[in-house]
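Input: one structure, supplied below.
A single protein chain has been omitted from the complex, and every remaining protein chain is retained in its original position.
Should a chain be cited, it is by its letter among A, B and C, assigned in written order, with residues numbered from 1 in that chain.
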Amino acid sequence: MLRFIVRRLLQLIPILLGLSVLLFAWLRALPGGPAQAALGERATPEDIARYNETFGLDQPVLVQYGKFLGRALQLDFGTSSRTGQAVTTEFLERFPGTLELTIFAMVFAIGIGIPLGYLAARRHGSWIDSSSVIGSLLGVAIPVFFLAYLLRLLFAVQLGWLPGSGRQDVRIDATHITNFFVLDGLMTREFDAAWDAVLHLVLPGIALGTIPLAIIVRITRASVLDVVNEDYVRTANAKGLATATVRRRHIIRNALLPVSTTIGLQTGLLLSGAVLTETVFAFGGVGSALRDAIANRDYALLQGFILILAVVYVLVNLLVDISYGLLDPRVRVR
Amino acid sequence: MTAALGSTRRDKIDELAARAGQVPAGGGGVSLARSAFRRLRRDPVAIIGAVIVVAFLLVAALAPWLAPRDPLEQALLSEVRQGSIPGSREGFPLGVDQLGRDVLSRLIYGSRQSLLIGVVSTVLGAVAGMALGVLAGAFGGWVDTVVMRFVDILLSIPGLLMAISISVLLGQNQYALMIAIAVTQVPVFARLLRGSMLSQRDSDYALAAKALGVKRSRIVLGHVLPNSLSPVIVQATLSLATAIIEAAALSFLGLGDPDISRPEWGAMLSSAQAVLSFAPMLAVYPALCIIVVALGFTLLGESLREALDPKFRR
Amino acid sequence: MHRRPTRALAASAAALSALALAGCASSDRDESGTAAGESSASGGGGGTFVFGAAGDPTMFDPALATDGESFRVTRQIYEGLLTNAPGTADLEPALAESYDVSEDGLTYTFALREGVKFHDGTDFNAEAVCFNFDRQYNFTGLAASPAASEYWQNNFGGFASTPDVPSLYAGCEATDAATAVITLTETTSRFPAVLALPSFAIQSPAALEQYKADELGGNGDALTYSEYATAHPTGTGPFKFGSWDRGNKTVSIVKNADYWGEAAGVDEIVFRSIADGNTRRQELQAGSIDGYDLVAPADYQALEQGGFQVLPRDPFNVLYLGMNGGGIEGTSANPALQDVRVRQAIAHAIDRDTIVRSLLPEGAEAAIEFVPPAVDGWTQDVTQYAYDPERSKSLLAEAGATGTTLRFYYPTDVSRPYLPDPAAMYEVISKNLTDAGFTVEPTSLPWNPDYLDAVQAGQADVHLLGWTGDYNDAYNFIGTFFADAGGGKMKAEFGGWSAPEVFSSLAAGDSEPDVEARGPLYEAANKAIMDFLPAVPISHAPNAIVVAENVSGLVPSPLSAEDFSTVTISE
Partner (left out) sequence: MNGSTAFSAAPRHAASTTPVLEVEDLSVRFTRRGEAGTQAVDGVSFSVAPGETIGLVGESGCGKSVTSLAVMGLLPKRGVQVAGSVRLDGQELLGAGDRALRKLRGADMAMVFQDPLSSLNPTVTIGVQVTEVLKEHRGMSGKEATEEAADLLDRVGIPDPRRRLGEYPHQLSGGMRQRALIAMALACSPRLLIADEPTTALDVTIQAQILELLRELVQGSGTALVMITHDLGVVAGLCDRVHVMYAGRIIETADRGDLFARPRHPYTGGLLASVPRLDTTRGTPLTPIRGSARDAIPWAQGCAFAPRCDSGRDDCLTEVAGSTVPLESDGAGRELRCRHPLTVPPVAGSPTTPGADR
């Protein structure tokens, strides 16, 4: 197992290097080059020359890349032109929110998706089955931001049940230690703050979790349909095991293997791509920072965030692979 | 409009399908396609998907004849007030938008642009991806390694982030939008085609052709490639749905077509968010169009997948 | 040197206003502006007022800030020597109780308010005043870069370290603890009106030094601000800085119990940044914020019906279609625009009345020139260009320019007081131009920095832009755009038109020390501008700020410079 992990980690190196080359090239390919991207079009030639000198842009490309990589390895991705903060600091401030949101969305998607997918498969052909299939197709077809607007309009504005934006009611005087607001609330025993933070996760979490939910329902359903026809399920039944045992040990455990991969991939995507949802819900996470960066052409932040997020994504995928290995003994040995 | 056309069109499709089914088979590939087609015809899901897709394609093609008005004409602009938009009335069955333009005509013309973005970006992505896939699959060895590593790198950037980066890089115009979406599709097609080709390359008929001394390029282009295409076709159909949704997302992020007068569903949906509170239908109509078309392509793609998959063959 | 005591000039709506009056002058507001209810005096309920801002602030050192969201916060924390009377663009005393100006308009002597303390407990006095002006004049390095000290550079020109760039500022002297004398190098209409700008508010010298306010990091315009600017802004205002939670996108300021004037009506104000206008509205409707700015005109009705108070700000802005006069290095402007008939064709093509009626909130008016009617110097007597597409066509045909392609730039991701929905405005004007026989080639860019940069760099043929006045003087509108920017050319946004008659009439108005005498000079300038037509004025639009039913005391400011200390919340 350890060898497996080490090998997978080693395989990451060329990918990460390639990624850094790509993003390095990206900034240089921007109209006007990095200096203009950073200084704006009003920059005088002297400004640009000074900038180029400061950042070694007058040196050969390879040297520049080496320096870029060196800084990146020290987690230095430059400074956001919009906020004046280090990109890494910005990321660390924003990421906990996105992580909380992702966890909520995935809990929502998994908590509903797996039981629903299971039920649909076991009642194959019933109305539950048909409606969950149709629902899952719709879930993927609805533009996320439209769904987000609808959710907010209905539950936050019309009904007023849930908060429709932000991460926490600003009237609650909450202490923030880790920037994981829910965790902070629990740690400081400010339970009202923690609960409020959870409530703020509900609507964006549902909007964000809809696509994973749809996919999980579909995969679970297909997978359970496959597994219930497997010989070993018949064996388990032939052994006269209790229905619950058959379901738990022989059906669900195996049916969840492909589902777990999906869950992992979707988690990776959510961590990196909540741009639309976070924007609609004014949720202070990575996604809304990315949107702000797009709107303000904050190239340093875009570059740094995309690089970090791609690394996160790759690492999550690695985790998925590893956990798949843990779940499926057949992979482990290979 | 689509509902009215639906029933006659269904007959048309059946007729077409029947005629196509009678074409004499030319070879193995054709008979596979034919049997797949026959299965598709019997699949209600496929028929629903095909009807949706064909209906929208026809609407797009016939937009100038179908649309009751000029989609750019700000006909009722002078009656628009901040906070109230004239509702539907004679000549404006679905009402007008914030600038007094006929919504129905915009939706009809919008199908052109939306489908165009979907089709062009998917074709671009598929062609580029296939080129990479063929390169990797046909040559193998270090070419394969290099190409696939590159594809892995592309895959390591989540789709929307990739599309955003490329839009930012290329500036804002509809071609940039198409390219941005296309690039996100490239790795999928490349992997798919390579995988499919690898399995085809080791298949009996390819080995047999090799044993007979057929040149490698001929084997690849004449045998392996055509037989690897069915997963690509399936993926392309599914990708069309994604592309249309992704275009809407980029529009929403302000990275869409700068010529916002040109009707396009994603742009219509984004701009309607501002008036959601008092004219929600302005958002609902284009959203429905996007959802239905995406659904159509998905249904068609899924049933194609089943039809072409030997596992599902009865 | 002769000194001429300044008299109350409020009635003339000129730059200066009743300085001898006491601070609490809100009573003379006309009724329409006080929809928010009675003055704060009766309230004092305390509590937290949550305000939905449209964006994150950058930091809280106003000398280095350039954006409205930062200023919105610093206005509550700091005070300047002068301020604007509530609900108007007129000047009013703040930290200076009164001032004298010399005959030549070059020496200003300020009598300062005594007994005022900064939030850190240090004394406000003449030395603190001079410290602040000297500080900005002595900016070097990154602090002197255009991105950092934009307001100083726009209003005072150069720095001590840049002798080649002339500076308006000659020096400041603290003659005694309560008297500061500021000297200038030339007479200008800007001074002393600029002293009400938030950038020239007085900050605590002790805090500035302690937290190293001038030590900027970063580069170019990716600046890293000091600890002072991000965590310890210290002024004399009715609110003290509380905290800035970037992750939660909130800034909190708390009531200054030791404020010299009337204490704030609420205990705390939280500015919460919500970029999306719909979200702001829905959050107000859901009750999680108590008010917000940049209300979409389309939402006025629904909000009012929902019991919210939409408080309109008097129009103090202009929206125009900029035209590129060419001659900017590295760009090529459409040569057809050099022909005044083509420019007139554009002016006649735009249907201002429909725009005002359908795209802008109630109270908006079509613009016939670049200053709003309320500003001294506005005149009916300019060349007017009525909506007349046929006339446009014939003008174009006359000029042989039918079908001219115009690169039309418009911004995205922004809502400005004068331009609530740029995309819609673009669409309508673009249709107008097309109908008149032009061909339009659109480009949209994010407002900041891309759009502003591109437009300033002369990449567009025509573009949408506008201006909200900083203070009540016509020069602040027309001078900003059309004065000689050097070398006999207008500023780059307009592609460097060379319009000597415009330049001379503007210079005459600006250098006239007698405020009363400026009006006619500005009228002449407006006429010259509308004849030359370097850009097409479109509209003056009010915009609004909205608060919940239980909020009172907020007086909307035409300058968007609301003072939140008068706000109270009832249960």
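We adopt the following convention: a contact is a pair of C-beta atoms (placed from the backbone, for glycine too) under 8 Å apart; a residue touches a chain by one contact, two chains touch by 3 or more.
In this text, all values refer to a predicted model and were calculated from it rather than measured experimentally.
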Query: Which displayed chains make contact with the chain that has been left out?
result: A
- line: Out of A:L2, A:L62 or A:A242, the sole contact with the unshown chain comes from A:A242
Query: In the complete complex, which positions of subunit A touch the hidden chain?
result: 124-125, 230-232, 234-243, 245, 249-250, 253-254, 257, 327-330, 333
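Everything below uses one rule, namely that only the chains that are shown with their structure count from here on.
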- request: Quick one: label the inter-chain contact graph as line, ring, star, complete or other.
  value: complete
Message: Multi-chain contacts only, two chains or more: what residues does subunit B have there?
response: 254, 273, 276-277
- line: Multi-chain contacts in subunit A, i.e. residues touching at least two other chains, fall at 149, 153, 279, 291, 294-295, 297
Message: For a test of understanding, state which residues of subunit A touch subunit B in their complex under the given definition.
response: 14-15, 18-19, 22, 26, 29-31, 137-138, 140-146, 149, 153, 268-269, 272-273, 275-276, 279, 290-291, 294-295, 297, 299, 302, 306, 309-310, 313-314, 317
Message: Using the touch definition from the top, list the residues of subunit C that touch subunit B in their complex.
response: 277-278, 281, 296-302, 354, 357-362, 412-413, 421, 423-424, 426-428, 430-431, 442-446
Query: Can you list the subunit B residues touching subunit A in their complex?
result: 149-150, 152-153, 156-161, 164-165, 168-169, 171, 241, 245, 248-249, 252-255, 266, 269, 273, 276-277, 280, 283, 287, 290-292, 294-295, 298-299
